[in-house]
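A single protein chain has been omitted; all remaining protein chains appear in their positions.
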Amino acid sequence: MIKAGIVGGTGYTGAELLRLLAVHPEVEVTVITSRKEAGKPVSELYPGLRGKMDIAYSQPDDDVLATCDLVFFATPNGIAMNSVPKLLEKGVKVVDLAADFRLSNAEDWKQWYGIDHACPEMLAEAVYGLPEMNREQIQSAQLVANPGCYPTAAQLGLLPLMEKGLVEGNIIIDAKSGVSGAGREAKVASLLCEVSESFKAYGVPGHRHLPEIRQGLGRMAVNTAGAFGGELVFVPHLVPMIRGIHATSYVSVKDHSIDLQALYENRFRDEPFVDVLPAGSHPETRSVKSCNQCRLSVHRPQGGDTVVILSVIDNLVKGAAGQAIQNMNIMCGLNETAGLEAPALMP
Amino acid sequence: MIKAGIVGGTGYTGAELLRLLAVHPEVEVTVITSRKEAGKPVSELYPGLRGKMDIAYSQPDDDVLATCDLVFFATPNGIAMNSVPKLLEKGVKVVDLAADFRLSNAEDWKQWYGIDHACPEMLAEAVYGLPEMNREQIQSAQLVANPGCYPTAAQLGLLPLMEKGLVEGNIIIDAKSGVSGAGREAKVASLLCEVSESFKAYGVPGHRHLPEIRQGLGRMAVNTAGAFGGELVFVPHLVPMIRGIHATSYVSVKDHSIDLQALYENRFRDEPFVDVLPAGSHPETRSVKSCNQCRLSVHRPQGGDTVVILSVIDNLVKGAAGQAIQNMNIMCGLNETAGLEAPALMP
Amino acid sequence: MIKAGIVGGTGYTGAELLRLLAVHPEVEVTVITSRKEAGKPVSELYPGLRGKMDIAYSQPDDDVLATCDLVFFATPNGIAMNSVPKLLEKGVKVVDLAADFRLSNAEDWKQWYGIDHACPEMLAEAVYGLPEMNREQIQSAQLVANPGCYPTAAQLGLLPLMEKGLVEGNIIIDAKSGVSGAGREAKVASLLCEVSESFKAYGVPGHRHLPEIRQGLGRMAVNTAGAFGGELVFVPHLVPMIRGIHATSYVSVKDHSIDLQALYENRFRDEPFVDVLPAGSHPETRSVKSCNQCRLSVHRPQGGDTVVILSVIDNLVKGAAGQAIQNMNIMCGLNETAGLEAPALMP
Partner (left out) sequence: MIKAGIVGGTGYTGAELLRLLAVHPEVEVTVITSRKEAGKPVSELYPGLRGKMDIAYSQPDDDVLATCDLVFFATPNGIAMNSVPKLLEKGVKVVDLAADFRLSNAEDWKQWYGIDHACPEMLAEAVYGLPEMNREQIQSAQLVANPGCYPTAAQLGLLPLMEKGLVEGNIIIDAKSGVSGAGREAKVASLLCEVSESFKAYGVPGHRHLPEIRQGLGRMAVNTAGAFGGELVFVPHLVPMIRGIHATSYVSVKDHSIDLQALYENRFRDEPFVDVLPAGSHPETRSVKSCNQCRLSVHRPQGGDTVVILSVIDNLVKGAAGQAIQNMNIMCGLNETAGLEAPALMP
């Protein structure tokens, strides 16, 4: 059994790790930390775990964490970078669900997250944990930066086109997320009475997932002649629901000889967690609720140059905890789908 | 592997059977029928099952169903009673998720369901599938009548008090259900625009689950001196959410020497799917979302005679498909919790 | 034009006063206070008011408030009692939407609200602002205690029976409220991800609206022989929706010669804001969304002794701001329905 630790396990991504790991056949959660809730059983915060996960929160302690084979950081941005170097030294593997190791450039980090990076020298070592792009590097990685929720949905949707260098001009990503993406923090803006029965955009001037997506798309296009040079516009919106992300991506593909459906199906044929829907489909976020799947479809409306890609994930699963477990499975040599087989919850 | 069949698998309880059986370690779904959708893969109706359950609906055919070890009927009321006798003859076990075999009295059936019963002689043979009451009979049953959703929540909440004959006077059950209880039928009354952002009672003059609850409470009290003789009032309400039932039950317990908390904890200590919360708790329906648990708490407000029991289930799981699988596990000699171990989905 | 002031206008009841008064033909809001938001236009917090209500929050100032004809307190409990005496002295009328003047007994106040009352001598002077009970006293009142949301729904539902002394034994009020009843405070328990898609009871051991309801029912029964002496059990629940209260009340009426429907219709025939639905009806909370109506129906299920009353209101309108304006209209000699004529918002 793999011994797993979770740092900062009181938020929704931490709780989701617990839910999924509770039935993972080869992993045992041996430690979960929370400064604020230390001493309290996890099932007191999350009664749904009663009888399924009988562990209590403890104070963060590097020596205790060092007894784990792998540690997940489900902390706010800017926390993991202070502890990760010590854990790596002790041979512990790390998956960081926050943004600390997502951007390879420390200056980008500072610009978008507002503080100096605590260990810029590790940025080169960290592997960006999108298995559909980087599976081989993840296999041998000791430190994996788990992608953001929006970037996961957007990048998977654009991957086949970017790799082939088919995109010309600007890329527009109009993305929509359920409210759990805003976390479990007590704030007026996330109250039911403030967000239900309403819809809005936010962060139009600039959202932190923009540089992460730009970096990812750039890497996809690196081997193509037409490396992406247009504008990248990313507009996130808040949907009155708990879980789910829907990315609607607009690109111009002037080569009409491409069979887009075949391109997508071939690219993802062997991917256990990416499902290309039949031509003409419109994926619903509920078709991936509670599971690690990404479902997508590709359209060329009215036969024009503009191609529209629709991709959906559960932001807490493929967009966070599920992808983190997928990465753990790869890093630890387990079956990649272990613990992630349950179908979506419908309705 | 147990070969399981599902008759009428297009509704929500049928889909829930598929979701749960998709990861059941000892069961294989070999046939699923639907007159209307015959030929269509189940994943076309329920894309969340893509890659998890690769079976298609077929026309109902008794010979094909007879190849199963056990058949679930997830049909509307009044359908199963026409086919069950033939299947039983052929040695197939049956769990009926509809109401056909819940009432032991054929006249009650006719009064509440409006048609003559097709096989009244089988009513005595059918076992009422509430394992917490009838586990032993279920073990040897060939035909199990899976309880209604409201009756499951209400009866589990009252069981410890009724068995001991502690209840005096009337019993009031004020119950609340999510909208999935109304099924997947196209009707104006179940449209999002008609039921979201609203709350209402329905069926106050008389609801079909009333005689089922009355019968169950009567059986619980059968060995007590004070067999229940008061009024039973049952008022269901519709909650603007997909899943969940909350029963708030009010009874008079004039004996104040009883330690209610201990009574409940002792009664359910060995029940894998009933969880008595600590004294003073208020169970939330989301603490059982997607899982087979019933959680409950017992209160004596202001130290009066009135005892209030709060009990919650997921109407599609412990209130339907999950309990059906629990019954199947018992009938087939499997581990009772097989396939039902996943924790609740939160948030 | 009546000059109205609002103290503490940043919460939902304050905002609702603004929404309704913005189109009241005979009232002008001349001052609205908030320590925290002083200087900010109300439309910055509530963009729905842009162009409709061009006033800014100001620091609370008794001299400024004294320029008003009437002041609404939309403050948390325990605030109004410190300022009201001064305003009354200056001849200003007051409607307090909080609980400060609802209980006539200062010891009850202390027991349920945890602090000494600042002006117990005024409790006798304050009129309980349920117009359907106390219209005449409200006409000449200078200080009106606006009823709580649950008490409004529950008391209107029971009024005809209590006045006639028809109720025997216990009274059970199973009440359900939308989330706006919890206010606009930043707390985890009111986040969309915590309350949507879930349902729960709360406050079963004792809720502050219990003594208010008990006091009200006692007053209704004061002229009857059988003044109410049974237990009063009140269990509130949280519904995943923004607005609305549904009270389901259970009482025993052993006299079966009473025509309940006629009793209710006669009692409320002249009440502009109470609507008795046809026999057999089930009122929905959405039928009163955004308007000052109470709709109710009365049932005697299965012809038993137990009578079930279903009553619905919008907790922010008839349960708070709308009833406050109704009281203002009565106190100021305006048409009682002025500014409150708009129908419910459906869907």
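Couple of notes before you dig in:
By letter and in written order, the chains are A, B and C; residue numbering begins at 1 in each of them.
Following the convention adopted for this analysis, contacts are C-beta pairs under 8 Å (C-beta built on N, C-alpha and C of every residue); 3 or more make two chains touch, one makes a residue touch a chain.
What you are looking at is a predicted structure, and each value in this text was computed from that prediction instead of being measured.
Per the touch definition above, the residue from A:Met1, A:Ala201 or A:Val222 contacting the chain not shown is A:Ala201. When the omitted chain is restored, the residue from B:Thr30, B:Gln137 or B:Ser190 that touches it is B:Ser190. Across the entire complex, the residue among B:Ile138, B:Val179, B:Ala201 or B:Met220 in touch with the chain not shown is B:Val179. The chain not shown here touches chain B at positions 12, 179-180, 184-188, 190-197, 240-242.
Chain A residues in contact with the hidden partner, per the touch definition given at the top, are 170, 172, 174, 176, 178, 193-194, 196-202, 204-206, 210, 231, 233, 235, 237, 239-244, 246, 248, 250, 252, 280, 282-286, 289, 299, 301-302, 304-306, 308, 310, 312, 347. Mapped onto chain C, the interface with the missing chain covers residues 12, 15, 18-19, 22-23, 46-53, 180, 197, 242-243, 275, 277, 283-284, 286-291, 293, 295, 341-347.
Rule of thumb we're sticking to: only the chains that are shown with their structure count from here on.
Closest to the middle of the protein, by Cα centroid, lies chain B. The two sequence copies chain A and chain B touch through a face in which the numbers common to both exceed half of the numbers used overall. Chain A and chain C have Cα centroids separated by 46 Å.
Remark: chain A and chain B have CA centroids separated by 37 Å (rounded to whole angstrom).
Listed for chain C are residues 193-194, 196-197, 240-242, each touching two or more other chains.
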